[in-house]
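The complex appears here minus one protein chain, its other protein chains still in place.
Each chain carries a letter (A, B and C) given by its place in the written order, and its residues are counted from 1.
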Amino acid sequence: MKTKSTMKLSEMEYGERGVIREIKQDLKDQILGRGIRVGKKIRMDTKQPINGPVVITIGKSTTSLGYNLARKITVEVEEDDDTSDGTS
Amino acid sequence: MKQKTFNFILILVGASALIPGILELLFTLTGKTFTWGEIAFQGEFMFWRGVVLLASGVFYLTAVYHTSRTEKRAQAVLASLMIWIVGGMEILSVILSSIPGDGGRWFNSTQGFFSSYTGPFIPAIFLLPISLVLVLLIFGEERKNEG
Amino acid sequence: MTILLMGHPNVGKSAVFNRLTGANITESNYPGTTVDFTEGHTFIAGKEYRIIDVPGTFSTEPKDEAERVALDILEEHEDAVVIVVIDSTKVERGLYLAFEVLERGYPAVIALNMWDDAERQNINIDVSRLEEILEVPVVPTVAISGKGIYRLVEKIPSATQVDIKDLKEKISEL
Partner (left out) sequence: MKLEPEERWRLIDRVARETVQYGAEKTTIKSTLAELTVKPFTGIPFAIAILYGFWAFFNAFAGFFTDGFFVPLFDDLWLPWIQEAFPLEGSWFYYILVGDPAATNSFEAFGILTSGLFVAVGVVLPAIVAFYLVITVLEDSGYMPRLAVLVDTVLHKIGLHGFAVVPMILSLGCNVPGVASTRTLETKKQRFMMMILLSIFIPCGAQLGVMLSLIPEYFGYIMLYLLAGFFVFGWILNKVVPGSSPEIMTDVPPFRIPTISNVSRKLWVKVKGFFTNAIPFVLLGVGLVNILYLVGAIDWLSNILGPVFTGWFGIPKETVAPLIAGFLRKDLAVAQLSAIEMSGFQLITSVVIISIYFPCIATFSMIIKEGRNSGGVLKVLGGSLLTLVTVVFLWGGLLHLIGMILGVT
């Protein structure tokens, strides 16, 4: 069973996966060269406490983005009902 | 069999990291130093060594019974790395401080050189062999599963 | 003749640079900035080349000072040959920069560096097909061990400009 919901990248939890749906224009130009773009599959690796940066993986590349940058990215998250340890 | 060996080593190394770690913290906070046999609870920045030992002890112990999970095995490797950083730097510092002489001599006397290696040493030194064995086992296991 | 080494940060660009150059390398400050870059010399087929290790950049649309310097160095050397160093595990991202370089009319050679990492991660790259499509030399390398560097050097004289219009049509028909 999979349900889908849309949220900001900064709101994703550890190990969650999703697809990038929207990136605010001012950030879009900044991260295009890094391969972070609409339609790409994304995984949240870690999130630092007290609104610190997030670490995400797209394909084989892992990138860290500051909290306020992560807020500019909208992700459609697959909520997997099966328990998974997030390492698969 | 393998699982049992893993768990046994993890508990052993975990406890022998956790307890001296706590002791190092306690001795720092109370401003005391202590030597027990060949193990010395003293020296600059003991507090931070205590933090590292304590954390690696926790990493080992929380991996017990979960060694089937890659994450927990990696956690044990991480703990070993931490112990090797602390212990390795101690060895380096003992070696480097044994070479120069003092009182108008450029190099240490042979006797002075060897007397630098008689201890007592910080607790992390004694954890080096077993943590290495653990890491070798974990990577050996991974290679075996791949091949 | 000048060779520019371009690529993302952390793709082993300076390892490639170290393989290509001799002992005589200098690090200097790019005027008016806080960015340092390294340059050296090498001989290829009896000709002396100047090699510049351009600061790591993700694209030729600069986002910070280091990327601005990378672009400035690129634009300063209009007749340079560019070696685009790509992390073989992140081909798409690397090609983005390679395309930008080609679009600006530079003759380029692509080094698929960290080839061993890609192999280990079960990533299969069809090098000859890639070469055929892009019409630029593509060489798998492992700069840290020196693998592929000799072939990379061999290909430098044969680097030519690419007609983007033709390339675009060709790719669209794939």
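In this text, a residue touches a chain if its C-beta (ideal position, glycine included) is under 8 Å from a C-beta of that chain, and two chains touch if they have at least 3 such contacts.
As the structure is a computational prediction, the values presented were derived from the model and not from experiment.
Novice: Who does the absent chain touch among those shown?
Specialist: A, B, C
Novice: Give me the chain B residues in contact with the hidden chain, please.
Specialist: Contact residues on chain B toward the absent chain are 31, 44-45, 48-49, 51-52, 55-56, 59, 70-71, 73-75, 77-78, 81-82, 85-86, 88-90, 92-93, 96-97, 99-100, 104, 106, 138-139, 142.
Novice: Kindly note down the residues of chain A that lie in touch with the hidden chain.
Specialist: 29-32, 34, 37, 45-46, 48-53, 55, 61-69, 87-88
Novice: Just the residue numbers, please: which parts of chain C touch the chain that's not shown?
Specialist: Chain C touches the missing chain through residues 8-10, 14-15, 18, 25-27, 33-34, 36, 38, 64-65, 91-92, 95-96, 99-100, 103-104, 117, 121-126, 129-130, 133-134, 144, 164-165, 167-168, 171-172, 174.
Simple rule for what comes next: only the chains that are shown with their structure count from here on.
Novice: State, to the nearest whole Å, the distance from the C-alpha centre of chain A to the C-alpha centre of chain C.
Specialist: 30
Novice: Where on chain C is chain A touching in the complex?
Specialist: 57-59, 61, 63, 89-90, 92-93, 96-97, 121, 123
Novice: Show which residues of chain A lie in contact with chain C when the two form their complex.
Specialist: Per the stated touch rule, the residues are 29-30, 32-35, 59-61.
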